[in-house]
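Just one protein chain is left out here, and the rest sit where they should.
Chain IDs A and B follow the sequence of writing; residue 1 opens each chain.
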Amino acid sequence: MRLFSWWIRRALGAAATLVGVSILVFLALRAMPGGFAETILGPFASEEQQRELAQRYGLDDSALAQYWLWLQAALGGDFGTSMISQEPVADELSSRLPVTGQLAVMAVLAAVFIGVPLGVLTAVRARADGGGTVGRLLSGLGVSLPEFVLGSIVVFLFSRYALGLSVGGYVPFGDDPAANLRAMILPAAVLSVFAISATARTTRDAVLNVLVEPYVTAAVARGESPAFIIRHHILRNAAAPVVVLITTITAYLLGGAIIVEYLFNLPGIGSYVVQAVGRRDYAVVQAGVLLAAAVFIVLNVVADLLVGLIDPRLGVTATGRQT
Amino acid sequence: MNPFLVVDNLAVDYEAPDRRVRALDGVDLTVEPGETVGIVGESGSGKSTLGSAVGRLLPQNAQSVAGTMSVDGEEVFGLSIGGMRRLRRERLGFIFQDPIGSLDPTKRVGAQLKLALRGRGSAPDVARHLERVKLPDPRRVARAYPHQLSGGMAQRVAIAIAMASEPELLVADEPTAALDSQVRDDVLSVVFTLAAEAGSGILWLSHDLAAVGRRCARVAVMYGGRVVEDGPAAEVLARPAHPYTDALAGSAPAAAAPGERLQPVPGRPPVLTGPSPGCAFADRCRFAVQRCAVERPRPVRVRTQDVLCHRAAELAESGALAAHAPPPSRMAPVPVPVGEETT
Partner (left out) sequence: MVAAFGSMANLGGDPAELAGARLQPPSPEHWLGTDHLGRSLVPRLLEGVGVTLLLSSIAVLATAVLSTALGILAGYAGGALNDLVMRLVELLYAFPSIVLAILVAAVVGPGRPAAMAAIVLVTIPLMTRLVRAASAAVSQRDYVTSAIVSGVRLPKILVRHVLPNVSGTIAVQGTYALSVGILVEGGLSFLGLGVQPPQASLGVLIQEGGVYMVAAPWLIIAPGVVLILAILSINVVGDGLRDRFEPRETRSLR
């Protein structure tokens, strides 16, 4: 019962944050200098034209009324119409979501299957005298390599020396899986470098913290092997911060995807939103930013759920995240 | 019979970024199979380091710099990793100070005990092991997570886990220091009963001279990284031969007669950075002479005790060290009533 009410409170909190985020985004975009009408019609449009346009898009209503209309529609899955392309934003987003989603999933998989083992290994091998320096430097380099630098270099190398993988030329996975993977592997790899390094670092820290716990010493004292101790006592105890990090990274990847999509010319959500910012396309920016925030908030709830399952001490009584 | 544990002139250093600290400064100690030995000392005396060293469980910044230590003839610091693991698994057992912390917080008690039984334990086996440590309602305890147990219950679980392999020597590092005083005696009774049944020796590390004297056959007093007095428990308590033991016995509340003032040991224990040039206790010793500060004492025999003190023989003869009230006779292991603890 207590568990149930805790989850209800958690879900309500998440919903409240989402509403707060939507208000913030809505107000922020209304505060933009240079109105929509001017952007669309150019500086030389007549008063008449401007008024007509404002009426058509409801720009004359009060802010509250506009927000309310927009919120109602959004709850029904309607995020309005792009003021530039005249296409429904929801359609555009849902056709672009698979691209961004695939990028994020590929990078997260790399983080889990490469970053976690790397982190465990470097932690277990770490010595007081600074032996793990190499791993630490490498992961330090990994989190210091921004996508726009790494991506530019990758684009340059592969387009100049034709290393067998194409840059650009996105094909949906359903149409031709091989061609899709050929187009996606490079951008996903660029995204993965950060994800893998950050995961490896966090895993290493988490494992180092667990290694000094008395129950690990107790297991060593019972004569258990390192592999046994890692499997039975370390992985689960070190998992909570790693799970939280990976959900954070997933949200970050949605942001990183913006740059990678721009660089590799992929038709994802990121490139759509960047274009929309330049054109002051309210509805698109709102929906895109809101989508990113919503994904993050939902992932956070999922992380809380997972952490509660992993560590019986945290499930019900703790407030989930330490805010 | 050969002694089970032989420590010979063992020295261990901790390396900190800015300095080196000597924790053990030439320890000599022998434990016979099945013998119960109490190691008594203040914090910083080196007793925990000694206990960890038996299982080669020292932190990575610690290293043995001199001397040897062997378990049943096998040199601990020379063993291969696999050999050390076998030694820990088959012949040694450990109990630590923090009972709840030494259990894995993410695993149910039953599952942890099963792991310690190396997968051979069925549910009834698990229950039987929990019953042996006098835990009420073993089935419920087996389903609990460590954080749902009281400290006393958790320590019983840890004892059950440590004793599951019937070790030849059980090293207990202050096993009751974190517990409420009411349950301490019960927990100790469980330890000594199970060890007696299995024929296990006990190395009990404690700061409580009187408590150790009640349970152990022998007492070794540590100071400044060395064993300064070693002998039969009753003798060491009643007629200490080292000035430090004498001071320790005088500072224990239990040793004072009603109305008598407790005598605190003046000063603080030393922090050594290398081999002590003389007797480490010289600064605090009311009998110290010039020689004590510059010459390391060698063990001398006083009555039944081995003592590290230049003036031991002289002090014993003159009777300068007061005789203390004899401790209550060693308590036979008493069955503990079940059900005194709740979550």
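By our rule, a contact is a pair of C-beta atoms (placed from the backbone, for glycine too) under 8 Å apart; a residue touches a chain by one contact, two chains touch by 3 or more.
The structure presented is a predicted model; accordingly, all values stated were derived computationally and were not measured.
Enquirer: Which residue, A:103, A:184 or A:273, contacts the hidden chain when the whole complex is considered?
Expert: Answering carefully, the residue with contact to the hidden chain is A:273.
Enquirer: For the chain that's not shown, point to the residue among A:17, A:85 or A:265 touching it.
Expert: In the full complex, the listed residue that touches the missing chain is A:17.
Enquirer: If I consider the whole complex, including the chain that's not displayed, which of A:72, A:94 or A:159 touches that chain?
Expert: In the full complex, the listed residue that touches the missing chain is A:159.
Enquirer: Can you say which of B:61, B:148 or B:304 touches the chain missing from this structure?
Expert: The one listed residue touching the chain not shown is B:61.
Enquirer: Can you name the residues of subunit A that touch the chain not displayed here?
Expert: 17-18, 20-21, 24-25, 28-29, 31-34, 124, 126-128, 136, 140-141, 143-149, 152-153, 155-156, 159-160, 208-209, 211-212, 216-217, 220, 226, 229-230, 251-252, 254-256, 258-259, 262-263, 273-274, 277-278, 280, 285, 288-289, 292-293, 296-297, 322-323
The working rule: only the chains that are shown with their structure count from here on.
Enquirer: Measure off the straight-line distance from the CA centroid of subunit A to the CA centroid of subunit B, and report it in whole Å.
Expert: Averaging C-alpha atoms per chain gives centres 53 Å apart.
Enquirer: Under the touch definition given earlier, write down the residues of subunit B that touch subunit A in their complex.
Expert: Checking each residue of subunit B against subunit A gives 15, 55, 57, 59-61, 84-90, 92-94, 96, 98, 101-107, 115-116, 145, 147, 158, 161-162, 165.
Enquirer: Which stretch or stretches of subunit A touch subunit B in the complex?
Expert: 127-128, 213-215, 217-225, 232-233, 236-237, 310-313
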